[in-house]
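Of the protein chains in this complex, all but one are displayed in their positions.
Then we have subunit A:
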Amino acid sequence: MTFAVALSDESLIVGMALGDTDAMAAFVRRFQARVFGLALSVVGDPGLAEEVAQDAFMRAWRHAGDYDPRRARVVTWLLTITRNLAVDAIRLRRDRPVDPQRLLVALREEMDDPGYDGAEWLRAGLRELPTDQARPVVLAVAYGWTAKEIAELEGIPLGTAKTRIRRGLARLRQALGVTDG
């Protein structure tokens, strides 16, 4: 079976859950730049990012049957898998310095891809957030760091790190605007 571009993300996942490699090929074509881009943003090394991205797709292939559309969009599900693997990868290689500023700058930048379906309301909120709050949020959410690790990296007390994560995420949540999330 060949897949036309019009097939939804969810349809491809159903095909993958049934073991259809054509569905998987279409899925990889559709998301490889997003997955590799996030992996590279987190780990900072193209070779390691490629390993992470390959593993993320393999995990999506094996667990396609577990995808629940009520929980998350397909792209969010896939990028969460990617983030988890990227975090594991950089934790295994402690020698690699983490540069949250690089990722923060990348997250704040405008996308020029017309097919991009990211959350622009959130990008605007991230731009308005003071950097001393945005960096801890990015370290926690994208790098999976604990508040204690963030405090050590940023050279701030643990309580201050926790407060900045809370205030930062709470302000971004205000950008969401609605209360029923």
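One rule holds for everything that comes next: contacts are C-beta pairs under 8 Å (C-beta built on N, C-alpha and C of every residue); 3 or more make two chains touch, one makes a residue touch a chain; residues count from 1.
In this section, contacts and distances are computed from a predicted model.
Q: Pick from "Zf-HC2 domain-containing protein", "Ferredoxin reductase", "Zinc transport system ATP-binding protein" or "3-isopropylmalate dehydratase small subunit" the UniProt protein name of the chain that isn't shown here.
A: The record names the chain that does not appear here as "Zf-HC2 domain-containing protein".
Q: Could you tell me which of A:Leu12, A:Ala89 or A:Leu126 touches the chain that is not displayed?
A: A:Leu126
Q: List the subunit A residues touching the unshown chain?
A: On the side of subunit A, residues 14, 17-19, 21, 24-25, 28-29, 32-34, 36-38, 40-42, 46, 50, 53-54, 57-58, 61-62, 65, 68, 70-72, 75-76, 79-80, 82-84, 103, 106-109, 111, 113, 116-119, 122-123, 126, 137-138, 140-142, 144-147, 150, 162, 165-166, 169-170, 172-173, 175-176, 178-181 touch the unshown chain.
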